[in-house]
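Of the protein chains in this complex, one is absent; all others appear in place.
Order of writing sets the chain letters: A and B. Residues in each chain are counted from 1.
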Amino acid sequence: MPADLLSAIITLLAIILYFFMGIRVAQMREKHGIKAPATSGHEEFDRAFRVQMNTLEALPVFLPLLWLATYYFHSFTWLPAALGLVWVVGRVLYMNGYMADPDKRGAGFGIATTAQLGLLIVAIIGIVQSWPDA
Amino acid sequence: MPADLLSAIITLLAIILYFFMGIRVAQMREKHGIKAPATSGHEEFDRAFRVQMNTLEALPVFLPLLWLATYYFHSFTWLPAALGLVWVVGRVLYMNGYMADPDKRGAGFGIATTAQLGLLIVAIIGIVQSWPDA
Partner (left out) sequence: MPADLLSAIITLLAIILYFFMGIRVAQMREKHGIKAPATSGHEEFDRAFRVQMNTLEALPVFLPLLWLATYYFHSFTWLPAALGLVWVVGRVLYMNGYMADPDKRGAGFGIATTAQLGLLIVAIIGIVQSWPDA
């Protein structure tokens, strides 16, 4: 299976997860009667909002790294998508941990960040490999 | 006309709209004397800020979906760009509605979100179509 299709699926999974977090924010807005444009007002809303915002903060890092790694790294073509899957799983754990208790957000966050660092390294190796006359 | 050129134009339109929203935030910051790093302080500033932030929250979903759909979907090559145009129009309506009254942000938001869901479905169909031996 071509590597880009695997990374396309991971991209969709990440986006669907992010969609789901956005729905949760809207639900918490409804549940606790927090009217726009306010973005705080109840602990549970704040957690849902921070989960979504923090994942948003990660997307412009995660997606470019995933695709740079997919495009340039040719040694183990499945590796970028595999790291991407780890990122998605880490983000799910982060979401569940944070909603339960902000102090429990560390494990999932650590897993996702490690996957991102892995993608950064794989992208760098890929770019070096793709260097002309190297 | 190649589908990627149409999607490139849509990408530029979305970015120019987002640029414009950022200028509006800066103007409201000036107008109401809200000094950085504060990000609230006057209802009109708050609305302009939320319009931009909410559009920012949508860009890392919209742009990847637009390009996954453009790259993988080959049945009606103009469809991803057409859905992208609907998204841009929806975001303009969202901006104007929100600035007039936060309760009027629903219609534009709904249009943009529907376009995003359409792109998600088109992207999924495209990936399935591109599956080897499928």
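Just so it is clear, contacts are C-beta pairs under 8 Å (C-beta built on N, C-alpha and C of every residue); 3 or more make two chains touch, one makes a residue touch a chain.
Small disclaimer: the values here were computed from a predicted structure and weren't measured.
K.L.:
Which residue among A:L12, A:A36, A:V92 or A:I124 touches the omitted chain?
P.N.:
Per the contact definition at the top, the residue touching the missing chain is A:I124.
K.L.:
Which residue, B:T39, B:T114 or B:S130, contacts the hidden chain when the whole complex is considered?
P.N.:
Looking across B:T39, B:T114 or B:S130, the contact with the absent chain belongs to B:T39.
K.L.:
Considering the whole complex, not just the chains shown, which residues of chain B touch the missing one?
P.N.:
1-2, 5, 8-9, 11-12, 15-16, 18-19, 22, 35-37, 39, 52-53, 56, 59-60, 63
K.L.:
By the contact definition given up top, give the residues of chain A that touch the hidden chain.
P.N.:
Contacting residues on chain A, toward the hidden partner: 43, 46-47, 49-50, 56-57, 60-61, 64-65, 68, 71-72, 98, 102, 105, 120, 123-124, 127, 130-132.
We adopt the following convention: only the chains that are shown with their structure count from here on.
K.L.:
Compute the rotation angle for the C-alpha superposition of chain A onto chain B, expressed as a multiple of 5 degrees.
P.N.:
With C-alpha atoms aligned, the rotation comes to 120 degrees.
K.L.:
Using the average of all C-alpha atoms in each chain as its centre, how far is it in Å between chain A and chain B?
P.N.:
So the centroids are 19 Å from each other.
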